[in-house]
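Beneath this line is the structure, given in structure tokens, with notes to follow.
Some chains have been omitted; the remaining ones sit where they do in the full complex.
Each chain gets a letter, A and B, in the order it is written, and its residues are counted from 1.
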Amino acid sequence: MSAKGVKIVTIGGGSSYTPELIEGFIKRYDELPVRELWLVDIPEGEEKLKIVGELARRMVKKAGVPLDIHLTLDRRRALEGADFVTTQFRVGGLQARAKDEQIPLKYGVIGQETNGPGGLFKGLRTIPVILDIIRDMKELCPDAWLINFTNPAGMVTEAVLRYSDHKKAVGLCNVPIGMRMGVAKLFNVDASRVHIDFAGLNHMVFGLNVYLDGNNIMDQLIDRLTNSDKAGMTMRNIADLGWEPDFLKGLKLLPCPYHRYYFQTSKMFEEELEAAKKVGTRAEVVQKLEEELFELYKDPNLNVKPPQLEKRGGAYYSDAACSLICSIYNDKRDIQTVNTQNNGAIASIPSESAVEVNCIITKEGPKPIAVGDLPVAVRGLVQQIKSFERVAAEAAVTGDYYTALLAMTINPLVPSDTIAKQILNEMLEAHKEYLPQFFKRTSV
Amino acid sequence: MSAKGVKIVTIGGGSSYTPELIEGFIKRYDELPVRELWLVDIPEGEEKLKIVGELARRMVKKAGVPLDIHLTLDRRRALEGADFVTTQFRVGGLQARAKDEQIPLKYGVIGQETNGPGGLFKGLRTIPVILDIIRDMKELCPDAWLINFTNPAGMVTEAVLRYSDHKKAVGLCNVPIGMRMGVAKLFNVDASRVHIDFAGLNHMVFGLNVYLDGNNIMDQLIDRLTNSDKAGMTMRNIADLGWEPDFLKGLKLLPCPYHRYYFQTSKMFEEELEAAKKVGTRAEVVQKLEEELFELYKDPNLNVKPPQLEKRGGAYYSDAACSLICSIYNDKRDIQTVNTQNNGAIASIPSESAVEVNCIITKEGPKPIAVGDLPVAVRGLVQQIKSFERVAAEAAVTGDYYTALLAMTINPLVPSDTIAKQILNEMLEAHKEYLPQFFKRTSV
């Protein structure tokens, strides 16, 4: 790290999440002296970048920390000499998300941002951009860590591990921390007393064991989850469906909220369809929330993170990023749950693939804790999603139509090869602008 | 083998398939001198046993081979000193199959004999009986080989490998031989010129490479499969749906007919629903075919396998069994595709699990040919079915309700935990008579 303190670059800096990030850095200033924070965005995001950037400046001023906020549209200039690069952008914005959510629905298929056809297309749009950022990093800040929390974080991390030689890359998600908070709430205890052995993939992570004060409480937890019909283990952006109690009794694991897409496919589809009719897709809901947030952010008297942000759905995200950066910087060797190279930690997942697993966070990056094999009942599903992620990442890099169709068809939420092809064709056309790799051939 | 020649016991000997078996033994008599064939059945099957047994006797007489046909309801007496035991029974008969096919349909789920809820219940009924036969074999003919072609053959083989210590057990299926015949027909060549590298699980097997005269013809094969809308690669008992050509171009593998349940779930369900309305379920269709066959078998002038049997849907089944027995007996070291212990042949599938893979057939049993890892795109699905098979086998052995629900829910054809529970409950009740392991507790 340079003598003048830590330099952090946030790509997609105009995001509504940024105030949480700022708060995180302010809170940790003593152990993580961030001197420069570069918020980078694209021309279309310039206005939001300014609004959120001004708020950020008011926040650091109020907090009295000497953290310089830089706002820029020039990514390469920002990256020069960076120590950490965080990515939180959305290629195509909420309009693209809306398409990811709407198009599959027309074919009777779940439309969701990180799962199924929507997840595939978010990956196809995002991966080339991430690999492009990495190419810039190799040149301008080769020793910097990439902390990615752009979704689908698992597929993106897989692509980075397979298609770049930049090994200093970590994928981050707020699901594990949310599950831990949920358990704490359910038992009405402070979250610091709860530990969970997490293992799986991003949005496909299981709590293998859950501890309260070091004692395994899985049985009590399942009791609580199955006795209350509205258990605490839900994410704000997922419909609040309870689990079938007897299923959890057989499973003996803590599923994550996204598992509902796989173990409750039909229910989730119906809920989604209804919600789309009533309140619009999630993208539309978020669009409104964002607009409200930015109205708040504009207030020149606001100089702290507004509490309304927590409703946005990404709670703990930025905090998780700050916490990870802080542990790498200080070689803390504490346990955090991140997306990183498996390295044998989960048997049956290739050693070189990305997994989401508890790690020791060191100055050299995360080191995964070995969990052996996943329980038989979930091992297959996890591997199926890994197959999907790998084929999807290949399609994103090659722009090969057949590979994209293969990825779509093997996704467990897609009911047939023919429907896969229909959805693929419509979505390719809809997202054409952001998928140059698939259309380069037409120019020949 | 005893000096007086080979003794074979066929459990479920009253099956309509038996004449094919007899034909197979007659054809191979010179190299496989079967002196005693014991056809065993249960009291409910006694009449059919007699009919088919008499036909068998006429067949061997006509052929002039000194093969004694014994008909009995006493399984233990038959097993004494056996060299090979083949199993081709159906617990609960075609009525049970009809329930396996009908009940799931009511819940919008595919009803099929070896996949989804139907496959699960066929396994739950069959596995305890197979394990019981093995207990008898350990006592009465410990050196005998069990050649199982009772479905679901993969799940049954998995259960035998995990829950018995009789390692001389092989699962057999006619799908691989049918695929090879199909390719031969498509290229209009003799099947002996076609080789296929098979690997996967039962009813979940892929042709990794396809050779004609030793040359890999996968590309031409996919061309032919995708250019003709009615490709030859179908099984008589599966609706004749073509593959999406571009999907096969991405896949670059030869799928088996049963893969349609997974890659064309919605299409298969609709076809099935329509067929059920028009011609009844497959069980009902087979019921009629069987009745017609037994009428034929009764003809005292019939002394060969009637050609109508081939329409029955199990073509090559008995021939595959005879061929396997012959190669074990003669230590032939030829290549056959069977269900056996993986032993590392397919990476990512546990070494001790059952797989369906090309093997060298020796006197000590099948030795699998290593294929390394399955292609990424299908690896996950195969592992998911293996997860299902393992949890299902555990449920069959323990009779644990939660484990059965877990198996049902993780099956990729079942759309939610709640529907899983509804189907499970209705099917448990419907098959109560054949599932004592699940009802023992109520009697306590």
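Criterion: a contact is a pair of C-beta atoms (placed from the backbone, for glycine too) under 8 Å apart; a residue touches a chain by one contact, two chains touch by 3 or more.
Since we're looking at a predicted model, the values are computed, not measured.
Novice: With 2 copies in place, how many does the full complex contain?
Specialist: 4
Note that only the chains that are shown with their structure count from here on.
Novice: Distance from the CA centroid of chain A to that of chain B, rounded to the nearest Å?
Specialist: About 44 Å separates the centre of chain A from that of chain B.
Novice: How about chain A: which of its residues touch chain B in the complex?
Specialist: Listed in rising order, the residues of chain A that touch chain B are 108, 243-244, 246-247, 249-251, 263-267, 348, 376-381, 383-388, 390-391, 400-407, 409-410, 412, 415-421.
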